[in-house]
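Only one protein chain is missing from this complex, and each of the others stays in its spot.
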Amino acid sequence: MTVLPPPSRVRVRYAETDKMGVVYYANYLVWFEVSRTDWLRHSGWNYVEMEAEGYLLPVVQAHCAYKQSARYDDEIEILARGTLLSPVRIRFDYDVRRAADAALLAEGYTVHASLGPQGKPRRLPPRVLPIFSRES
Amino acid sequence: MTVLPPPSRVRVRYAETDKMGVVYYANYLVWFEVSRTDWLRHSGWNYVEMEAEGYLLPVVQAHCAYKQSARYDDEIEILARGTLLSPVRIRFDYDVRRAADAALLAEGYTVHASLGPQGKPRRLPPRVLPIFSRES
Amino acid sequence: MTVLPPPSRVRVRYAETDKMGVVYYANYLVWFEVSRTDWLRHSGWNYVEMEAEGYLLPVVQAHCAYKQSARYDDEIEILARGTLLSPVRIRFDYDVRRAADAALLAEGYTVHASLGPQGKPRRLPPRVLPIFSRES
Partner (left out) sequence: MTVLPPPSRVRVRYAETDKMGVVYYANYLVWFEVSRTDWLRHSGWNYVEMEAEGYLLPVVQAHCAYKQSARYDDEIEILARGTLLSPVRIRFDYDVRRAADAALLAEGYTVHASLGPQGKPRRLPPRVLPIFSRES
């Protein structure tokens, strides 16, 4: 049985806000990155080692639906779940919540190609596969 | 007859790259912002005046599909097109191209609510409507 | 006796790196912000409340000396110390270290004006003064 990685936690930085007084929309994609990195680390696949072994996971698609605004100094939880789309393609889904009341602020996903050192598709290493869900 | 606004142009900043040597994925959403602002300015609707008049256009959805990497110092053209989804909702579609060879690097869209000063939906001002396409 | 706030901790985000493979230089100023915010919170002066009470602490000067590179996924510790320069001016000094080996990566400072709601200089509230060092 797989124990799912816990959500990542960030605190909103002043740098991440904009003149509307809320978090600028592109920064949610940065938080997505933080949480999928944590998720992979939990799965035993440190992104640094991964790149050292010649894997890259560039984003080929990103999506975010914004529900409520995150504000300066809010504590934010980002829950990631990884799904195997094919041996060379994965998807991460994300929920972004305000820690104080668990309000859903945004949800989104990213799709990634698994590439080898020459930029060619490369099958994910078998040891990381168990943590991913499968598309039924 | 409407003359469409020309594409916006940015040059890739060092700050916008990441250790993969290419532009970090969230920065495309910043370029989307640059081009829709230019687009609105062309339509006669300066975003600064707009906010002064009590309109906000927060993003409720953002999407980007990445085709090829933008690299440091590349000149980039972002073409925006605005579409009226309803009197209080608009969509922008974007093409991101490398200026040197017009290669399509990414395409995406954002959906925006039109809000008034209290955060309630507010109909877009009639004078800006003509530049938007209509969903058929 | 004052108990000094502990260092803040961040993990280097992919977004913060550049094509040289290290953290882009402007991002150290973002970490400075993270650590002075934590420092103020420790002193009992939450920055959010502070703004609600009509104080602003805009940066009037910033400096950073870069010693060694921070790299992706490094755990970083930023130690801040606040000094009272005058009743309306403070300075923060920062040490940025790699948590793994305490190597000094950068050091710097920021100087801030204390402003009231109209942008006029405003004396810092007495309750926050004890935590600051004094210039001798």
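Letters are used for the chains, namely A, B and C, taken in the order the chains are written, and counting of residues starts over at 1 for each.
Just so it is clear, a contact is a pair of C-beta atoms (placed from the backbone, for glycine too) under 8 Å apart; a residue touches a chain by one contact, two chains touch by 3 or more.
Because the structure is a prediction, the values reported are computed rather than measured.
In the full complex, the chain left out of view touches A, B, C. Across B:37, B:69, B:83 or B:133, the single residue that touches the chain missing here is B:37.
Across the entire complex, the residue among C:56, C:79, C:99 or C:129 in touch with the chain not shown is C:56. Within the entire complex, the positions of subunit B that touch the omitted partner chain are 11, 13-15, 30, 33-34, 37, 46-48, 72-73.
Touching the omitted chain from subunit C are residues 20, 22, 25-27, 29-30, 33, 56, 58-66, 69, 110. On the side of subunit A, the interface with the absent chain consists of residues 14-15, 17-22, 24, 26, 72, using the contact rule stated above.
Rule of thumb we're sticking to: only the chains that are shown with their structure count from here on.
Taking each chain's centre as the mean of its CA atoms, B is the chain most distant from subunit C.
The angle of the rotation carrying subunit A onto subunit B, fitted on C-alpha atoms and rounded to the nearest 5, is 180°.
The mean-CA centres of subunit B and subunit C are about 34 angstrom from one another, to the nearest whole unit. Chain geometry summary: the mean Cα position of subunit A and that of subunit B are 24 Å apart. Multi-chain contact residues, meaning those touching two or more other chains, occur in subunit B at positions 20, 22, 26.
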